[in-house]
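A single protein chain has been removed from this complex, and every other one stays in its place.
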């Protein structure tokens, strides 16, 4: 049996497969299909300070090998999350990566402060700052589209999270230069990066001749975007290997449906992988991807998952 | 029968369906399947000054509902193009949108200068400046990733193309703010925009554990990216409607496989549509899309194609 | 949340055309044993090369816990987009991945009260099974089936077997009374002194049924059909504004907290023209200038 452990900025996980934020709610629903504690980590739906209703519906549109969503970060708010969701996850023995967001950089800080105070805090193996969300203070521009905003959020979050618990900044691919954003986040104190969030997209309803989503735009996800995720990981990890960006663990996400898909992200440099949209197709997907990824590790004749992380950079043929 | 004519910056075309640059070679191959003159316009493979071998192979990877390519702008160079390809297209009675590029802004100008001097110039209904290609003078950064480089190319091209023949700038979606690039191109003199070129992506070969393309990265195209194309068109056309960007015709491209797909781009604001990757699935695709789009126009009970251009902006529900 | 659900590799054993619909019988061991009327299944579509990732949801028409083929589930499918076209094109022995049963079933009354079951189009599919369960409890059951035209009615013959009385309406008068189910519902409720009206069908119909039921002193239990990406409660795409016991309106997931809701709890005022707005008074509703 292959050694599937992975280490994320000092935190060891039994395996590298996680849910993706917003694609697994807060665990109870998927737990009907497999024990959430079997995953390397469970990533929660992004939680904000106050309860949020989310957006009007339709909130989704199917696209070729993917989908658009515009949920609008619906959620119960951090207090209910700490009271109900986190303790439930702790009880199941899950390792939890908590995804947080704020309408302003300061709000990120408040959310983290309350999170850290939660009695169930000990199940938290990391905090994922979803900086791919709109910054109300900056004309609604997504934090992660701007290095300065990204830096501010990461600094605040890193200050509030106790040492030893890593902070990951989750980046959007909708930027001209993702390496620059990655660099800003890492220099501001992020212990690692999660890549990628969804791509901005629109679907037009060709019967009604209007946008299919009530909120017009939505985030594109699913296998359709996997090449973009692999590219983003590759570019940032290349920069780390070249020494132009601080070295740090990358969690890959985007279009993973099978163990082979996960391996693509891993070979490009991800030391853990999240399974999002594929879960809607197959509620067992995160657990199944783990089994399949284990089989890939074995098939490639290595004994440790870690040996495959970033391997494509070494095997790349230079022309 | 619906009136399918469309007007692009003063040039009237009998219908709005075109091939996409690089997805139809220079016409002779597709002409075995349907007469290229039946399309609104035929868009040629991007031509550069000198002959180019293109990149090493593998140059392609299939992806979920799409593909990656890294052809590397292989082509015969502008002189052979003017001697052989353009006259052939002229003979068929095709209306030609010639896609041009250069390694530097000046080289764009040289290519256009020779093009304009071609005896077959009269079949040219427009020039598409493929500014989504690397700028050798700027560390290989894609022209269209930077407003200043975009401006320079467009200025040079516009100066060299005779009045009355429109110049379209073809934009990449791989930017933080496509509206800013669109604005720069239009203010520099572009008569219209073509959106979108491919998205940068990577596929890892999970057997060899190295990038599947010899050139590592490639351009993602096909139905997978359609929501990104629709979004790019929507954002730019919204800005035009809001008066923050000069109003100009937009040619939509990205993931069109059917008449309904084309209608999505049209409803978002495109007054012509190019069919690219779908041609590899179905060599009749551009012609079939035209038939299907005509049926959509009729189904929606309008008599003129032009009535559907941008209609989704009017039908959008404001919440 | 603790309700049992399974994911199984199912197999088509029959696909027959019924009017405008296709009636599919799937072998799906384990689903039948857990299912109750009003629940649904989520079917994967397109096979291994599919570009359509999202499951399609269908009310369970009936189940057989075991038999020649192991447990089976029946669904009634209207061919519409690519997923339902693929499903209705399946033949015996084709594979279909099934997740179910999903959602909350129709709540059954504690007492043997009279009930009216209203189905619009294929919305009648889950009602026959419900009728049986109600009759087993001693309820008088009447059905009202409506559709645009005769071919879009489902199960009129079966209704006559399952219910104590059946009224049919069609928009074009091609069968039964010309008009809508809501035109006749009030009379049926009054005549039977029904305490509960169960309904399944398009949103507009569910709203009218709710209004008519209220006006005639009955409680409406409606099974809604919101666009669903996952069907299992993890994506938050299927939400509807529903008022809770505490009087607070929340955007609740119709796949796990529905699809059956008390009609008078649904905020119909927010639903119009294919768009459901977040009522201003809903918990966590957007505030001007952001959340």
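The first chain written gets the first letter, and so on, giving A, B and C; residue counts start at 1 in each chain.
The rule is simple: a residue touches a chain if its C-beta (ideal position, glycine included) is under 8 Å from a C-beta of that chain, and two chains touch if they have at least 3 such contacts.
Please read these numbers as outputs of a predicted model, since none were measured by experiment.
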Touching partners, among the displayed chains, of the absent chain: A, B, C
Out of B:24, B:171 or B:220, the sole contact with the unshown chain comes from B:24
Can you say which of B:7, B:208 or B:319 touches the chain missing from this structure? B:208
Could you list which residues of chain A touch the chain missing from the display? 64-65, 223, 317, 319
On chain C, residues whose C-beta touches the chain left out of the figure: 45-52, 82-83, 85-86
In the full complex, chain B touches the hidden chain through residues 22-25, 28-30, 32-33, 45, 48, 50-60, 62, 64-67, 69, 71-72, 74-75, 77, 103, 134, 136, 140, 208, 214, 222-223, 277-284
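The rule we apply is simple: only the chains that are shown with their structure count from here on.
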Where chain B touches two or more other chains, by residue: 64-65, 223, 317, 319
If a residue has to touch 2 or more other chains to count, which residues of chain C qualify? 51, 275, 277
